[in-house]
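One protein chain is absent from this view; the other protein chains keep their places.
Which chain is which? They are A and B, in the order written, and residues in each are numbered from 1.
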Amino acid sequence: MIEVRWHGRGGQGAVTSVELLAVAAIAAGKYAQGFPSFGPERRGAPVTAFTRIDDKKINVRSGIYEPDVVLVLDSSLIGLVNVIDGLKPGGKLVVNTPKTPDEIRKELNFSGTVATVDGTGIARKEMGVPIANTTMIGALLKVTGVMGLDAMKESVEHRFGRIAQKNLNAMKRAYDEIKISN
Amino acid sequence: MGKRIGMEVAVAVAEAVGLCNIDMAAVYPITPQSHIAEHLSDLVADGKIDAEFVTVESEHSAMSAVIGASGTGARSYTATSSQGLMLMHELLPIASAMRLPITMAIANRAVSGPLNILNDHSDIMPQRDSGWISIFVENAQESIDMSIIAFKIAEHKDVMLPVNINIDGFQLTHMVEPMEMPTQEEVNNFLPPFVPHATLHPAKPVTMGAFAMSDYFTEIMKAKDEALKNSKKVILEVWDEWAKMFGRAYKPVETYMADDAEILMLTMGSMGETAQMAIDELRTKGIKAGLVKLRLWRPFPFEEVKAVVKNAKKLIVTDRAVSFGGPGGPVFSEIKSAFYAEAKRPLIYNYIYGLGGRDVPVNDFTGMFEKVLADTGNKAADTYEFWGVRE
Partner (left out) sequence: MALKTWRELPIGCVVSEPGSASEYHTGSWRSQRPIWNNQKCIKCGICYVYCPEGCVQQAEDGFFQANMDYCKGCGICSHECWPRAISMVEEG
């Protein structure tokens, strides 16, 4: 089972991302859970959202305390929130930032695997809006290898209709351009 | 065969209810039920289902509206949580007294004060005496299955009672997880049309909800009690029919590794699945732990509960609500009452946990087992404790 914790701000689409991922994983025949941190949610406030994906039935329903992967949608949260709290030894950190993995590693004093990609920049280019949530799904899929990009097609099209293709393009760019450093 | 899909549970519940050919719904939104209200109103507004969606100004009006509608013979639905259910409280015994087969989803949420929007069972527990059939679900599949099954149980000519389905708020309602959504054809084959016992129709006028004096009140209450007790037979039959049609069998009490268990835990709602993982862990350590999951809350399945506890020496009842200044957990007091007259009964412990949405990871469950096992002098038996409270 893979457990991912997403860090974002309310309104950036972290919850949408975990839902899309879960729907896609289930459609691909896997078991999945996608859920937000539960609490008052308002635009701009730090939020967390969670993904669990497994090939067998997932029984645990509690929160994720020791994620395999942490994904930071908004890098301004670094320093504000302890984003690597509980990250398993050998776990991976994925950050939406134009900075390099080494720079992030120094910032966080973290010695594990770091992957960075300028998701917001890609989203701006491909979709015209700086909303990187679907873009970063591409990053996550590359880092974890849990599913192929094509698994996302149906759930993204169902959710986004006319603008689905732009989201998928941005997702593919993040998948291709992400820098992973061990 | 239904398609295996991932969907948010609350939205899926609305979809499932949408398959049931309802005539009317009055659903006042409240967190965490709101996605049920929103999606159901979408289905009506988009013309996907042919029903009257009555927008009301409070939950009290929502329950009043479904009572009135059900009285005319309309298949009626509502949903609520927490304070909304508390607002409905004065009407719940009226709905059951009038024998109206309303079904309601309750997205279980803590009752104020202080204000809390997260999951526990303090909203449903005060409704124990309302005369409704009450069922708890554990996961997405059960949430949608029971939402459909509820209508068949409620409307059965030997039942004619309202039914509430308890779905852990946020924990379940806001979770995207896999489920198999039955097809419209399958639901049509399962659910017959609603044949009311009486209707408010000008052509054949009746009075519903009349006044009764003390010379009749006792007999009327006895009749209601008997109706609720007798509904269990029908509930089991309907669950059997569902199993034959869909391959998913439901029982009033479910168990996990309980047969040879020496120490058992009882859960209700979605916590059961997490508790299962604790059982697995304890078993690898050689501890004969088992789990009892209470699905049917009212009518209380006394026989089934007694039967599954068998030879266990200790039973840990977990509660997600408190009866302040009273016997502790409400489920605890009912389980104790079930065993009172038994010659052979386990030592019953009570942990009150998961209040106001406090997360309960697997190691909390293993911790509870370990603590009870360590109580070799049985000093903590028969008492209740707030698990994990900061002293």
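By definition in this document, contacts are C-beta pairs under 8 Å (C-beta built on N, C-alpha and C of every residue); 3 or more make two chains touch, one makes a residue touch a chain.
All values reported here derive from a predicted model rather than from experimental measurement.
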{"item": "Chains shown that the absent chain touches, full complex", "value": "B"}
{"item": "Of B:45, B:220 or B:389, the one touching the omitted chain in the full complex", "value": "B:220"}
{"item": "Touching the absent chain when the full complex is considered, from B:206, B:249 or B:307", "value": "B:206"}
{"item": "Given B:51, B:86, B:100 or B:331, the one touching the chain that is not displayed", "value": "B:100"}
{"item": "Contact with the hidden chain (one of B:40, B:160, B:176 or B:331)", "value": "B:160"}
{"item": "Those residues of chain B which, in the complete complex, touch the missing chain", "value": "97-100, 160, 197-198, 205-208, 210, 212, 215-216, 218-220, 222-223, 226"}
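Methods note: only the chains that are shown with their structure count from here on.
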{"item": "Where chain A and chain B are represented by their mean Cα positions, the distance between them in whole Å", "value": "35"}
{"item": "Chain B to chain A touching residues, read off their complex", "value": "4-8, 32, 117-119, 170-171, 174-178, 270-271, 273-274, 276-277, 357, 359-362"}
{"item": "Residues of chain A defined as touching chain B within the complex", "value": "18-19, 22-27, 29, 31-36, 38-40, 58-63, 65, 155"}
